[in-house]
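Questions regarding the structure given below will be posed in turn.
As you look at this complex, bear in mind that one protein chain is not there, while each of the others sits in place.
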Amino acid sequence: MADHPSHDPLAGVPFDRVPPAGAYGVTGEPGIVASTADEPFIALVIARNGHAASVAGRLSRAFGSEVADRPRAAITAASTVIGTAPGRFLVLSKTETDLPGTLRALLGAEAAITEQGDAYVAFDLAGDKVPELLAKGALIDLDPRVFRPGDAATTVLAHVGVTLWRASETSWRVLVARSLEASFTRFLIASGAEFGLRLDGRAPGRG
Amino acid sequence: MSAPNRNRLASGGLIDRSKPLAFSFDGTDYHGYQGDTLASALLANGVRLVGRSFKYHRPRGIFSAGAEEPNALVELRAGARREPNTRATVTELFDGLEATSQNRWPSLALDALSVNRFLSPFLGAGFYYKTFMWPASFWEKLYEPVIRRAAGLGRAAVEEDPDHYEKATTFCDVLVIGAGPAGLMAALAAGRSGARVILADEDFLPGGGLNAEAGDVDRQPAPAYAAQVTAELASLPNVRVMSRTSVFGAYDSGTYGALERVSDHLAVPAPFQPRQRLWRIVARRAVLAAGATERPIVFGGNDRPGVMLAGAVGTYVQRHAALPGQAMALFANNDGAWRGMLAASVAGAHVETIVDVRTDVAPALVAAAQARGIRVLTGAQVIATHGKTLRRIEVATATGRERIAADTLAVSGGWSPSVHLTCHHGGKPAWNETLAAFVPGTCPPGLTVAGAAKGLFGLGACLRDGAAIGAEAAQALGFAVPAPDLPDMADEAFALTPFWHVAGSKGASFVDLQNDVTAKDVGIAHKEGFRSVELLKRYTTLGMATDQGRTSNVTGLAIMASLTGASIPETGTTIFRPPYTPVSLGALAGHHRGKDFRPVRLTPTHEWARAQGAVFVETGAWLRAQYFPRPGEKDWLETVSREVTAVRSSVGLIDVSTFGKIDLQGSDVGAFLDRVYINGFAALAVGKARYGVMLREDGLVMDDGTTARLAPEHYVMTTTTANAAKVYQHLEFCLQALWPELDVSLASVSEQWAQIALAGPRARDVLARVADGDVSNAALPFMGAIEGSVMGGVKARLFRLSFSGELGFEIAVPARHGAALAQALMQAGAEFGITPYGTEALGVMRIEKGHVSGNELSGQTTAGDLGFGRMASTKKDYIGRTLAARPGLTDPDRPSFVGFKPVDRARRLRAGAHFLKLGAPPDMANDQGYMTSVAYSPHLGHWIGLGLIKRGPERLGEHVRAYDPVRGEEIEVEICAPGFIDPEGVRLRG
């Protein structure tokens, strides 16, 4: 029996470069569509001692969504606020060009603000097979019956630290440290190839 | 090809006769059918000799029909996919399967090394211990090569595995392990409650024993009942049936390891499918329904091909419609084996003789056998076997000895519950006298055992128990369980008389077939005092093969017990550790192999550096530019020297984004920094940076770096690349656990900011062209830190810092602009011949300048050792202060930080060399310290070094030897101050 070549979706892709956009794995309608975006504006809000509840309240009113001091994503059309740790919130905005300034004005002395817009690459994952793909790297329960829209977690996927949340019934977002974009994309392709994965190019961001 | 198999029944079984599958064994072509295992297909084709044994190269056949198989181990597939020691009994037949027998030369039928059989007196128990004690050198040269050739298992593939493996994690309420009668019912009861259920089964066809059962269940054939239950389970959205999946380990907190053989039943995995998938299953409750393993009776010649477990005979006949032989006999001590053989007889097997050690077999059973023309010998024992493969058995009865023709001897000594997973948390199985078997003892939390795995050996009992245990598991989690509809089954009585070993046997009687351990070996172990079960195992290797002694452990224990006169539980128990069945290393690695072994971090300028021709080096998880060779340069040293010279004479740039960067905000940051650094930070002015040294609480140096104050309540700290995560974790510990009252917030900004160091006399000229604001010495003096912008509006943090000793700046911009900044600097510096440099040149320059780095921050050095003693504040407490004052850490004799030059300037220095006084013999007593870092200094034109030597700073000018026994070198060196270039710091303040 001759050795058959194995199907390696990453054959020929340098390990130290973000794999190019395109279709990977089985042909046909992709089971997963992945796209990356330079999320326009991201800032980390850290409530100072004793101010977590107040900060959550102010964020709720300002962004028009239910922000609580727990691992949830409060999502509106223009913004997402995710709890990552007690008193810590990652704020993502599509519209606030000076997000840190806006937040400082909103929260005053109650919170420390750190700009993080360049720290992450946001992966948007869509398709029925996303939970199955993520299960190949996650150590948490991402069963769609358990991990509901709006649920969020700061955890690891294939040894890469991430903050992820379920944006809707059929879409998930994953924030990955910028330096790990290539490694993480390789994991997505290797794990998603059996379902067919389409990787879309970087959506235009700010810079 | 379509001709019927020689030993295949014309009808029946769970094979699909319309789907023939071609396969080969040792080069001969055969065919079987969909639904066959390799073992059942070989038997159906009349192949009875399938391998040679591990130690004595004795001919061996197929012994079992499951995971317990000790004999029928083959090399499966060929080339890069060749897999040794594959159990034919659990290998699902596929079209084109290629298998080869193991441990034979030149051929299976004629094995030259079976002479080992005649050496068996020498290869017996304790062989390894006794034979190779002396002399040690013989081991490598003589013993091992000979033994390796003579004894051993199959050959692993030498090429890289072409297949892909993966790992996954899943969660459930109830994990059911095993899809036999108990497991199916447990899954059904739990599944109907709505609980999330996973049913994992190692077989490719759910049903377990039901698939080998001749009778009806619920008014339909047992396999049809299994299929019906499986179909209902598959229809439930909350139930996942995982076939071809072995749960191999029970770990902490309800975590189970399982191996799914996704593509093992295919010649080649389907496109983009993994070969195997390793599952981590987190279950709130688990039901172990792994069934039981039949055990043999030990007698003379019991390893001859044709001797087979009775249950296996039943499985091959009922499930695979394959006859192991044409003239069958049974040797047993229990009723269950009789019933199985009678059923096989009804199905078409030629059962001719039943030998039972008991004298009191139920008359109804005897009558039923005789009614089928079977000769019954009770109170009788098989004492020997004859034939190359089995031809005749020799039976001792009350009246004498008799040879009886038989090509297949089914053997049953009773059943051992598969308690393996119950032991994985240290639980010890308990001995049950009635069953003459170990049953589960203390189980891992959340795991309960159902059916045969806990010693229920009736089909009805297993079905009822499975339903009850499955319901109980779901109810414990709050699920409402509807009353299960159970098939009405009456169970036959369990009748067994313990019997282990035919004492009056002729010929070798094997206890452990895979490791070739005989009853005599157990006797030797007893005679020589290795009587506890642990010693018995190690002395004889009983139960230590890849089958983990499934068919041998209890028998070995029983034989030892009879020799010592102790009971079996007094003699010991058998404990099992993970994995239950072998797990391939590929599955354990999953996606993380080769360059994907671990995630790799790329700097913001990685692509730019690649375009500049960089050679990269791994530093921790990062990939950094090591140097930038140019055409014509003959080696890295030439390249690095060029880069250093360019920086010292003009200007160069390097990406330093890999440093840890931490933003600190709050009203107490100054006070906090005072507590974590040895030097003072409370007085640091806004717009200034300061170098700081951090200790561990034990007084040794943890890390160094600079911290800048950007605003009254906003600081940014840098750490070394290597210690970034460690320092962040330490600071969080200080804030959360030690001083939670402090108003300090930490945020890692390592990923947010790209940072590029610009160094050299022309650095300011270059920066001025890129920065939007004033970067003059007045606006940005040495150790200055300001926020501003570059490249026409890109936010930036500008620091006036120097690691190289030259006029230097570090420019931080948001990470997505990192590459653009590098390009802008290159363009701005073009007229000065700006040169990108890598970590090697950076290292050379810091050694020339006498800065410490990772080699000196070794976790064994104090601030004093490194020359930072005077930095340490005496006006405050800080982490590590108290213990740093201990006499051992302040001993003036401690090796301290200085520089070194070779006396003969032409010679090369070596890091790691130890210092000795001139003339002192090289031994530990004379060890004075060691060289930590070396570099060739293009500035000085010779090698230089940094190192730690006793009372170093007091000995400047003294000559010592740098002794390097690893490379066989010894060099006379001169101790000097650690700064080789610009010790007054004129350049960096320029």
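Per-chain numbering from 1; labels A and B assigned in written order.
As a working rule, contacts are C-beta pairs under 8 Å (C-beta built on N, C-alpha and C of every residue); 3 or more make two chains touch, one makes a residue touch a chain.
Throughout what follows, contacts and distances are computed from a predicted model.
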- Which listed name, "Nitrate reductase", "Sarcosine oxidase subunit delta", "Phosphonate ABC transporter permease" or "PP2C family protein-serine/threonine phosphatase", is the one UniProt assigns to the chain that has been left out? "Sarcosine oxidase subunit delta"
- Identify the visible chains that the left-out chain touches across the whole complex. A, B
- Message: Can you say which of B:G215, B:G373, B:G504 or B:P740 touches the chain missing from this structure?
- Response: B:P740
- In the whole complex, of B:E697, B:E787, B:D927 or B:E958, the residue touching the missing chain would be B:E697
- Message: Among A:A74, A:V121 or A:I140, which one touches the chain that has been omitted from the display?
- Response: A:I140
- Check the options A:H7, A:H51, A:K136 or A:R178 and report the residue that touches the missing chain. A:H51
- Task: Name, in rising order, the residues on chain A that touch the hidden chain in the full complex.
- Result: 47, 49-54, 69-71, 84-88, 139-140, 153-156, 161
- List the residues of chain B that touch the chain left out of this view. 251-255, 282, 425, 445, 697-698, 725, 729, 732-733, 736-738, 740-741, 877, 881-883, 885-886
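The definition used in the following text is that only the chains that are shown with their structure count from here on.
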- Task: Please work out the Cα centroid separation of chain A and chain B, and write it as a whole number of Å.
- Result: 30
- chain B touches which residues of chain A in the complex? 1-9, 15-17, 25-26, 38, 44, 46, 48-49, 112, 114-120, 135-141, 143, 145-146, 158-160, 177-184, 186-187, 190-191, 193-194, 205-207
- Note on the structure: chain A partner, complex, touching residues on chain B are 77-81, 96, 98, 159, 162-164, 166-171, 196, 267-269, 271-274, 280, 282, 590-592, 595-596, 598-604, 606-607, 610, 616, 622-623, 657, 663, 665-666, 740-741, 743, 745, 747, 749-754, 794, 814-817
